[in-house]
Structure formats: structure tokens, C-alpha cells
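Here the complex is missing a single protein chain, while all its other protein chains stay put.
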Amino acid sequence: MQTNFSLTALADAHVSESEKILRACVHCGFCTATCPTYLLLADEADSPRGRIYLIKDMLEEEKPATPQVVEHIDRCLTCLSCMTTCPSGVHYMHLVDHARAHIARTYTRPLPDRLLRGMLAKVLPFPGRLRLALRVATVSRPIRKWLANLPGGAQLAAMIELSSSFKRRRPTRRLPGATVDRPRGRVALLSGCAQQVLGQNINEAAIRLLTRHGIEVVQPIDEGCCGALVQHLGYESRALDAARHNVDVWTREIENGGLDAIVVTTSGCGTVIKDYGFLLRNDNAYAQKAARISALARDITEFLHELPLQDGVRTTGQVVAYHSACSMQHGQQVRDQPKSLLRRMGFVVREVPEGHICCGSAGTYNVLQPEIANRLRARKVTNIEKVKPQIIASGNLGCITQIGAGTRIPVVHTVELVDWAMGGPLPDVLEGCLG
Amino acid sequence: MTDCYKPRDECGLSSAIKDAATAKMPLVVRGAGSKSAMGRPLGGYAMSLTTERMRGVSLYEPTELVIGALPGTPVSEIDRMLAKHNQMLPFEPMDHRVLFGTSAEPTIGGIVAGNVSGPRRIAVGACRDSLIGVRLVTGRGDVVKSGGRVMKNVTGLDLVKLNCGAWGTLGVLSEVIFKVLPKPARSLSVGLGGMNDTTAIAALTAALGSSFAVSAAAHIPASIGSDSTTIVRLEGSDGSVAYGARELAKLWRSFGRAELIEGDESANLWLRVRDAHWLAQPMDRSIWRLSLAPSKAPHVLADIRQKLGVRYFFDWGGGLVWLAVVDADDAGASVVREAMANTGGHATLVRASSEMRHRIDVFEPLPPAVLKLTQEIKKCFDPDRVLNFGRMYAGI
């Protein structure tokens, strides 16, 4: 597509990168058809092609973001379904990141929105604060209906609502790593921020799986948030700081003992870590190191899939609906490995109709855009239930909680199931569910 | 009729029509100039115009599957030419002579003007679907072309389709171009006996909902012969037809024992279906042609039969009903149209006395908004109303 940037604008590395992306888009519209928000809203301004076009105009004209543009970019789930669809290889993720940063720079959000976003950015990436916040949420449950009527209250209410779906998962503390005798490999396992608090059992399962296969697991104590949350909220420099910090931490591990992979059990984080190389490409001090980190990043299922895997020891055969997180299938293009692991363990894996469409979780989206998120969840649950599963498996904590809040069918992380099949403990939520 | 224009070419055709338009003199347009017994009667016009001298194949590229002809070319001539290259007009146009008891050979212009299609219509489309280009002379005498000789073409408005089935009310065709098909290597029929209308249509529906190269599907009820015949025709390569026949027999097991009909017997059967052979005699019966969704056909027929004595059979898997009305003072129009009223389909009075065709709407009456459009279109092709004025609808 034709673009119209001034030479001075193009001198900016971000702009010139975005210009390249825009040039590749031929405005064919294929992506509209697989975009969740276009499916629901049917307005081209809520489609990838439309958003790309609005972003193009905003960047070309070096205009401050307008409320309308912000509204449509905010509605984007960053599910990246559009990138899977795009025949022309348009890197929507980088473009929308740039747009979000531009919005953060040029647009003042209404106060409630600002507070909420600020709070999310200050709480979610920090496990200690998150634990506290969850306690607050539990006590505020009774007032959520009242809250919903305040400006920005719908989002707060959504947050409280959602936090209650964590009930079935016990908040926990961070795990130490695990060593094995004569390891055949050594990996760093990302702790994850929310996951440390809400889904520790996932990493416990991952560690058991890895060590069972002779892989030593390290969990560097000073590792921080991957930066995805702040990145999607438009806090670009914080995201870069988070990236640099983790690059340093893992580089240190590489230098002291070596790493075969940086294993991630939350696909949302995996997508961003795999992108560190790009994020820090213009930072001379970090570009190379970051590229090395990105190259080492693996989703846990990718990593397991490449190992000579042990056999399962339990009676399986349960029907599992595999829900592929957007960050998994679109962000990382990891599609078959999780399913083939589950099949290998003897589960009957069913594909979910409309599997390419987001469940509405999308990081903080279900808090910021509760209405669309709820519609997407309802749609997702209906589709999942069509295949009549006993268990739903997914590779991303966000999806697990989002879907879990909409169905009585238990939702677990893929590795929890694989671990159980190999002799690990039964995941809590499956207690009494497996006949 | 004493006076008749017989132009030899498009130029002559154009000047004839211009003459008529200038004189505001309505013309009856004919192909072979044989049948005044069709459509609404055009009584009392002094002049007619026939395309019988404009004949000959104008373009034939067997390797590109296209043929073009002047309007007065007898269909049989085109068929012969195509047969030399083992090709055919896909839509299997009927030969009206059986029904009208006439002898003049049907012309290709007349076929196009009537969008005349036979049993294969359900598989490969109607005349309008094979027609890819026309030249015509409008009621103003203007020579206009639309479409061309290539299969895919969306350049400008599709006046090709508009004129196909317009019964010469908009323009006189001066050349028509079709895409043609290779003749199937093999053709055979599979039949079932002893079925009532409802189960027969169900059997045809099952066959048409299969993947076995069904090219025609008809049901001739017991009232016509001694026993009912429910048949489908399979066309294609040797292997696929044989395979399809076997599979179809299996598919039809719940309906009865399927019988194979091959060679001339099969071919003759389909000629009779095509030409509505069973309804032709006696000649004084009015004949209707109903087009509707197949699943509705048995009910509509049951409804009509309660009120009227009729002979009938189904083509197009039930989607086309041919109906001869035994005796009724309105040719059965009130009963037929009432039975059709809520089906969405339409009924055409194909054969009836001139008096009857004068009294009754021959073609399905149009809703007001569509009629208005039809009038506007007539006006823009033929403002002086010289061409077959009133043949389709009063005022058109």
C-alpha cells in the first residue's frame, strides 16, 4: 500500500519500521474475516485492516491520537489472528505496539481509565501486590454491582468478577528451581507474575516433567515480569526496561552454566520474550544479547515435543478439548505440539470449532473491555461445549481463568495433564471429575 | 399475415425495425415464422418480421468450446455441426413441435428468446447460462452487443441474460453465442417403478443430493402410463457412470429395486420428457408449466388434482411440473395459480386456445414494483412498442 511519510518522520527508527509494515499491507481484507472484534461488531474500523489504516493515517500525519482512534485500537485484543491470516506477512503486532506507544505519548485518557490502567500496570506484574489486590477484590465482591455504575466502574467490577474465578486455584509462593543428577540439559523456567500467584501448580507440573526427563531447571531469583502487560497498555519504556532486565538475568545464567532453552508455560509471555530481539534491536548494548534470548525461548510444549518422551502411566482416554491460546497459535505459531503431546499421553483430543478466535482473555483485555470479552467468552464456551469434552486444556493462564469463568467443565494447563499422565498429582480442578 | 419483413442481415433488420418504429407500427417477431400459438396472442398486427433468412453458424471454435449463430439458424443445424466434434448445446432445448403439432423447425433465436431448456437444466443450467454473447437490434433499430465469446465476462450490464427469455419484446437477436460442452462419453438411466409422487420426489431428491453425476431427474406418474416411472440420468465417463449407477442403486434400496435403462431406450425416454410428449394429445388441452421448489411439488399437485382433471409429470427432480388440463373454462388458471400462490414459484400457460390466452395471464403476473421495472425496461429498449408488444404482459 502506498504510504506518505515525510523524510524527517522516517528518520525515526520506529516510524521507518512501521512504514515497512504498512507498505506490505495490500489492503486485501482477508484479515477482517478472522478478527474477533470484526466478527462481533462488523465495523471496518474494528477490523485489522481498518486499524492498520487508522494507524497509518495517524502516523503519517504525525497527529495526536483522537478518542475515536484510541477506542478502536483499545478494542483490539492483540490476539494476532490477523497475522496468521495475512498472506502478505504484515507484522501487525509491531505496528499496533507502535500505535499504542504513540497513543500513550499523545493522548490523555479520561481519569478513571488512566487510574485503572495505572493500577493494572502497577499491580499485575508484581506478585506481592497481586496477592494483596486479590484479597481486596474478595472483600469488595459485595459492592461490585454498585461499582459498575461509576465511571470506569464496569471495568473494576469485571476485575472483581474475574478474580473470583481464581477461587479454585490456591495462591502460592514462588518456586525454587530443581536440579537433577547428571542433567542432559539445563533450562530457565519463567516464573511468570500472575502465574506465580495463581497458577503455581502449572510450573510445579512443568518442573516435574522437565526433571523427570533429566532437565535441570533454574528459576533465577531476580527474574522479573516479561513486560507483556505494560507493553499492551502502551507503557513502552517500562516494557523495554523489563526486557533489558530479564535479558541480563538470563544472560548471566547462560554465562554461568549455560541454558538450552528459556522455557515458558504462559504463552502470552512467550510471545513477548520471543520478540525481545526485535524490541531491543535499536539498543546497541542489548540488541545481540536480546536476540540470543529470543532464540532460546520455547513454549514448554515445544520443548517437550523435542525430547525423547517417557510413556504415560495412567489410564487416559478422556476427551480433551484443546483451546489454543492466541499467543500460542498466532503469536508463536505453536499449533500441533500441545495436541500431539496430549494424544501421545492417550487423551482423545478434539479441535474446537472456530478455534482461531480469541476467548476474550487477552491479557488485561477482559478487565478493560468487559463487554466484548464476555461475548467472546460466551462464543468460545459454546464452541468448546459443542465437542462435548470432559476436560479443557490450554497453554495460557489467562485463557484458563477466562474460560473457566464461563463453563463448569474443568480447565487445566496442558502440562498439568501431561504431568498427571506421567504420574504427577491430579490437578485440583479435576478432583472428582475423571471417571 | 400478408406483409412480412424478411431481413437478410443485421443491417436489414435494423432498417426494418426503424421503419416500423417511425410508422409506429407493431411487429410480430418470429423465428421460423410458424407459431402464432404461443405467448399472449398478438392479434391484428399488419406486419411481422422473421429472421428465417438470417441463418448460419457465424463462429465455431471447437477447441474453445464456443459456437455463434445467426438467429434464424435451425437448432438442428447447430446440433449437427456440434455433433461432428462430439459436442452439444448443454441445455438440451426442447422441440416444441410435439406439443404444438407444427412442422417448421425451431430456430436458435426462438430458443434464446424463450430461454428454452430441457432436462439437463438442473445439471448444467438453462439456455441463459450457456449463452455468453448476443447482438441484437432494439425497438429503436439500434444495433447493440453484450457479452462476447469468452466464458467469463462482467464488463458492463448483462443484457445477454436480460434478452434471454424476453420473448423478443426488447430486441430482435441478430447473433447468439454459446459455450458448449463435449458430449458425455456415456449416458444411462436408472429407474424405479411403482412410486407415488411424494416418494418419487424423495427418491429424486436423494439422487440429486448425491455426488453421482446426475444430469436429469424425472417422475412420470402412473396416471400417464400403466405404471409410474421414476428415473434419473447419469452422464460422464464410462467408469463414473457405471460406478454412479451401482452406487445409486444402493442409495435407492429403501425405495425399491433400481433398474438400468440404456442406449436408445434411455435416450428416447428423455426426449419424451424434454418435449412433454405424454401431454401433447389431445391438442385441445391447455398445458401449463410450473417452476417451484421440488419439495413443494407433490403438495401443489395434490391440491390441483382435487379440483381439476389433469395429466402431469415432473422434470428437474420435481422442480418442473408439466400439466395438461383436461377440461376447465379458464384453462385451470384459477386453480393452478391459487395452488402456486404460496410456493414462491411460477406458472406459465404454454399451450391454450388464442381466446384463452387472451383472457388469461399467460405468464405469472408480476408484483407491482417488478412490473413497473419491466415496463421501464421495455420503454428503454422499445419506446414505440414495435416489438411483440403485449406478448409477455399487457403493455410490454
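Note that the chains take the letters A and B in the order they are written out, and that residue 1 is the start of every chain.
The working rule: a residue touches a chain if its C-beta (ideal position, glycine included) is under 8 Å from a C-beta of that chain, and two chains touch if they have at least 3 such contacts.
Methods note: contacts and distances are computed from a predicted model.
UniProt lists the omitted chain of the complex under the protein name "FAD-binding protein" (options: "Tryptophan synthase alpha chain", "Dihydroorotate dehydrogenase", "FAD-binding protein" or "Transporter").
The residue from A:Ser88, A:Thr251 or A:Asn374 that touches the chain not shown here is A:Ser88. When the whole complex is considered, the residue among B:Ser58, B:Asn153 or B:Asn196 that touches the unshown chain is B:Asn153. Only one of B:Ser15, B:Ser58 or B:Thr205 touches the chain withheld from this view, namely B:Thr205. Check B:Pro93, B:Gly109 or B:Gly319 against the missing chain and you find that the one touching it is B:Gly319. For the chain missing from the display, the contacting residue among B:Gly101, B:Gly225, B:Gly239 or B:Gly395 is B:Gly239, taking the whole complex into account. In the full complex, chain B contacts the hidden chain through residues 61-66, 86-87, 115, 117, 121-122, 125-126, 128-129, 138, 142-146, 148-162, 164-166, 170, 181-182, 205, 208-211, 213, 236-237, 239-240, 243, 291-295, 316, 319-320, 343-346, 348, 363-364, 366-367, 369-370, 373-374, 376-377, 379-381, 392-393.
Interface residues of chain A with the unshown chain, by the touch rule above, are 1-4, 23-34, 38, 41-45, 47, 49-50, 53-54, 57, 66, 68-69, 72, 85-90.
In this section, only the chains that are shown with their structure count from here on.
Averaging C-alpha coordinates per chain places the centre of chain A 62 Å away from that of chain B.
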